[in-house]
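Note that this complex is displayed minus one protein chain, with the remaining chains in position.
Showing chain A:
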């Protein structure tokens, strides 16, 4: 009887150890998935200057009121980006006034993806009445610096003095096919936590997306 109890205790301990190892592995993998060379959560981002659809240029430093930004790499053509378009518009509605406006960046090479041309971007932002800038990363250098790999791909950055630090990288929510069925709204939760001065519980998450169309080397 005693022997049995000991055995049970032993196996319980062993499974606890195994479980914690498994959990640790998941955590580490979580942190490592961002594209090699791109920003990781906690990194300070370098400001950029990109052409907006309204003819102006936009930098992160322009808006002195911003507490941070919801930077979304997105485009006209990707079916997943299209599925998320209204959710991106809602994020700006919800958070611009609170200090976290959306900045959308179109990263695709126009040779490879003609539907993402600057002209097409202008048309889309006008017809959908985007309330946020829609920038064209013609050289793809900003996309590369961020390490965005797909559309849509979100980077939430938080102001620290004159700098911006990455607080969240990844998906908007956990259901690309159906906004109503998404029970984890990663970006919304992250920004709400930042606004409340709390640490971000889920600093990265993935979703299916279209690979960015890089210029042919």
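Here is the rule we go by: contacts are C-beta pairs under 8 Å (C-beta built on N, C-alpha and C of every residue); 3 or more make two chains touch, one makes a residue touch a chain; residues count from 1.
Here is the rule we use: contacts and distances are computed from a predicted model.
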Chain left out of the displayed complex - its UniProt protein name, from "L-arabinose transport system permease protein AraP", "Peptidoglycan glycosyltransferase", "Glutamyl-tRNA(Gln) amidotransferase subunit A" or "TlpA disulfide reductase family protein": "TlpA disulfide reductase family protein"
Among A:117, A:175 or A:189, residue touching the chain not depicted: A:175
Absent chain, residues of chain A that touch it: 25-26, 29-30, 32-35, 79-80, 149-150, 153, 170-171, 174-177, 184, 205-213
